[in-house]
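Note that one protein chain is taken out, while the other chains of the complex remain in position.
Chain lettering (A, B and C) follows the sequence in which the chains are written, and residue indices restart at 1 in each chain.
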Amino acid sequence: MTNIAILGATGYTALELIKLLLRHPDAKITALTSREVTSPVDIVHPSLTGRISLKLENLSPQEIAARADCVFSCLPHTATAAVAPALLDAGCSVIDFGADYRLHEADVFKKWYGVDHPDAERLGKVPYGLPELFREELPYAPLIANPGCYATSAILPLAPLLKLGFIAPDDIIIDAKSGVSGAGRKPSQKNLYPECNEAISAYGVGNHRHTPEIEQVVATAAGIRPSIIFTPHLVPMDRGILTVTYSKAKAEDVTQLDVIKALANFYEDEPFVKVVTDLPSTKDVIHTNRCHITARVVGRRILTISVIDNLIKGASGAAVQNFNIRFGYPETTALL
Amino acid sequence: MTNIAILGATGYTALELIKLLLRHPDAKITALTSREVTSPVDIVHPSLTGRISLKLENLSPQEIAARADCVFSCLPHTATAAVAPALLDAGCSVIDFGADYRLHEADVFKKWYGVDHPDAERLGKVPYGLPELFREELPYAPLIANPGCYATSAILPLAPLLKLGFIAPDDIIIDAKSGVSGAGRKPSQKNLYPECNEAISAYGVGNHRHTPEIEQVVATAAGIRPSIIFTPHLVPMDRGILTVTYSKAKAEDVTQLDVIKALANFYEDEPFVKVVTDLPSTKDVIHTNRCHITARVVGRRILTISVIDNLIKGASGAAVQNFNIRFGYPETTALL
Amino acid sequence: MTNIAILGATGYTALELIKLLLRHPDAKITALTSREVTSPVDIVHPSLTGRISLKLENLSPQEIAARADCVFSCLPHTATAAVAPALLDAGCSVIDFGADYRLHEADVFKKWYGVDHPDAERLGKVPYGLPELFREELPYAPLIANPGCYATSAILPLAPLLKLGFIAPDDIIIDAKSGVSGAGRKPSQKNLYPECNEAISAYGVGNHRHTPEIEQVVATAAGIRPSIIFTPHLVPMDRGILTVTYSKAKAEDVTQLDVIKALANFYEDEPFVKVVTDLPSTKDVIHTNRCHITARVVGRRILTISVIDNLIKGASGAAVQNFNIRFGYPETTALL
Partner (left out) sequence: MTNIAILGATGYTALELIKLLLRHPDAKITALTSREVTSPVDIVHPSLTGRISLKLENLSPQEIAARADCVFSCLPHTATAAVAPALLDAGCSVIDFGADYRLHEADVFKKWYGVDHPDAERLGKVPYGLPELFREELPYAPLIANPGCYATSAILPLAPLLKLGFIAPDDIIIDAKSGVSGAGRKPSQKNLYPECNEAISAYGVGNHRHTPEIEQVVATAAGIRPSIIFTPHLVPMDRGILTVTYSKAKAEDVTQLDVIKALANFYEDEPFVKVVTDLPSTKDVIHTNRCHITARVVGRRILTISVIDNLIKGASGAAVQNFNIRFGYPETTALL
């Protein structure tokens, strides 16, 4: 049994995480923190009524460490890096949902996030929690950087195709579409129902923070640094990401079947990545930890189409998968 | 040509009003106010790009009166009553979208709105802008109280049935369902897309402020004061209200056909109220100033089912209809 | 371990049932039938890719009985009653999702369903699978009538209030709102996305088939036959039912707290029924087997507001709950 604290437990990813962990036979949630709310957690998340009786608390790292072996941090960027050192020193494991430990270089972090990194010396030493590509780095890791949701949806198809030589690293276009839960639970006019409903829009074109993350992780996994253009969109649905990537085929005569077979072969032992032949819908994977991927060849471009649930495989499910590997539980526990 | 100012022009009803007035050959928008924003209006409402070139301004009643003959106020409750006297003194007509002048008694206002009325002596002297019932009071009216959206959807079926003796005044149940635009454009967690989407909930059960409004207006129109229970719901759609009323039939042998015929006869000359035989959907009337009504008899209860667009017949369309009557333009101008 | 066949496995309730049973440690799906489709089930339900490898088959009752101990039938009405006798004779248990064995009298069935009942002598002897009210009838039951979705949402609040003398049996109004999955997966123009989206409509007013079911079951549970008016609505969301009931209070001085306490007390040991004080949203319970209920007192009416997931507590989750009780597994298995 592992005792668990969740930091920043009022948002959507924390709610999803709690629901997953309530199904985990070897995980026990012992602390839920919030800096602003101190009510029972089911006041903030009515769907937890009768399922968990904890209160939200404003706890110090020491108080957290006294109660938990593993800390899942759903805090905004830089907030995790501000408390992680103390938690690690106190012997906790930390799984960070945010971006604080994903990028390897402090100046890249500063460029994209606009602030100095509070714990820069740890950068580059923290495994990236995408087990399909970095599983061997995760057991016993004290700190794991849980991937960004868009990043997962793009890296899973791109990394093998680049590594296996199917696609060229330059001029990769990623056009991704996400449900609105990815924008978080903080009130803002742009996320109001009447603004998002019956509407699709692109945002962060050319400057979304998952851009350097995707480039770095694909480079690490494939051994070649890609150059990408990344366009995210907000789609009127709660959850789900569909990502289409357009890459230049290296061979002139590559077929759709070649690409699909190579991807299927690459992921054949993976419990959560399924390579399919039909075009997938986000509906095929929402409320699961699964990623469905297919590929198409159009002219000299290889297209991949992949779908995940942004809150599960893109956040909380991946975190539980990382937790399972980290602590030696069967990887699929609580995720089937 | 009538010059028009719109107060509180950043919200959804104001946007709808602007779009309607842009189609009106005899209305000219000359001022748009906001206490917080001073940008061009198409920054706040991108759908107005290239259609109107006004800026939002923070104007005094005197500045407004200098530019406008008619003022549509989309301000929150009590805010209109705070400026209406000055506007009226300066010779403006005022059409109030809010509740300030709907109730006839200051103590009822205080009970339901929790504050003293800023202009109490005018209460009871302001016509209620539902032309189908009070058309003769509207020409030349200096001040018109535009009805609440739920109120319109309930009063239109109930008032004639009560007046014509089909239904008893006691124990009337009104179960109404509204799209989310009715909740306004101010950021709040409960109106975020992921809170409202894929969800329906009741709110304000037994204490919604349209309750006394419906009772008073039906009483005025029908000559008998009804006693109602009103339950509003928030439905995951932008706009539209569907209201079901359940009233006790006074006669044992009344048929559905009797009720439908009586309603059809009552509204036969109305351009915007259509009595139909099939069950209506909100989709039949959204983006129009129309109300569709039908009736059913189940046991000893007469049910009415009515649909409107909450932003048009429930707000801005009704306001333009009132404006047309007030200023002597054909009633349907800009509304077909 | 219990071997399971699912009849009519191409629809939404069957899909939900399969997903639940895949989490059940003691259930093994051994047959999936369809009269029209014979592909692998994950062609029809892409979300099952990699999770189950069965094909859809057109099987005779004998072939089904050879493979399964328990048969869940998702067939349309009368189709289950046409095969249930053979399945029961062959020693299978049957849990019927349809209406075939819910009503106790053949003439009532004929009146509401328009056809003669194919297995009329069994009517009245089949337990109604709402464990919260009829748990003791379910162990070892060869045949269980799984409740209708609207029926569950209305019976759970009404039966205890009637039994405990809070409400009068006459003039009960039930205004219910359901997501579109309740309309099934058969193509029809009225269920197309652009017809249902951004729209709410009532249907089956005064003649919905759950009306006699609710009256009969409440009568059985409470000992008094209620008279109800039932109005269902179609709401633009996938799943979820919110039901508001309006009943006459028997006592003049009953308070909201009295009613809520009585309901809470009645259901205090139930794992899936939670009595809450705040107004619930369908979002609090979708994707779970839970029902949240609250109550309000408005004038002389007692209102209840209840929410369920129509596909889970309203169909497949209830079926698994019944299965667990029938076969002696812990009642909450696969449902938490």
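Worth a mention:
The working rule: a contact is a pair of C-beta atoms (placed from the backbone, for glycine too) under 8 Å apart; a residue touches a chain by one contact, two chains touch by 3 or more.
In this text, all values refer to a predicted model and were calculated from it rather than measured experimentally.
In the complete complex, the hidden chain is touched by one of C:2, C:34, C:78 or C:181, namely C:181.
The chain not displayed touches subunit B at residues 22-23, 46-47, 49-51, 198, 274, 276, 278, 280-281, 283-285, 287-288, 290, 292, 336.
Of the residues in subunit A, those that touch the hidden partner chain are 171, 173, 175, 177, 179, 195, 197-203, 205-206, 227, 229, 231, 233, 235-240, 242, 244, 246, 279-283, 286, 296-301, 303, 305. Touching the omitted chain from subunit C are residues 12, 179-181, 185-189, 191-198, 236-238.
The criterion applied here is as follows: only the chains that are shown with their structure count from here on.
Chain nearest the geometric middle of the protein is C, using mean C-alpha positions.
Between subunit A and subunit B, the centres computed from C-alpha atoms are 46 Å apart. We define each chain's centre as the mean of its Cα atoms; on that basis subunit A and subunit C are separated by 36 Å. Between the Cα centres of subunit B and subunit C there is a gap of 39 Å.
Residues of subunit A in contact with two or more other chains: 198.
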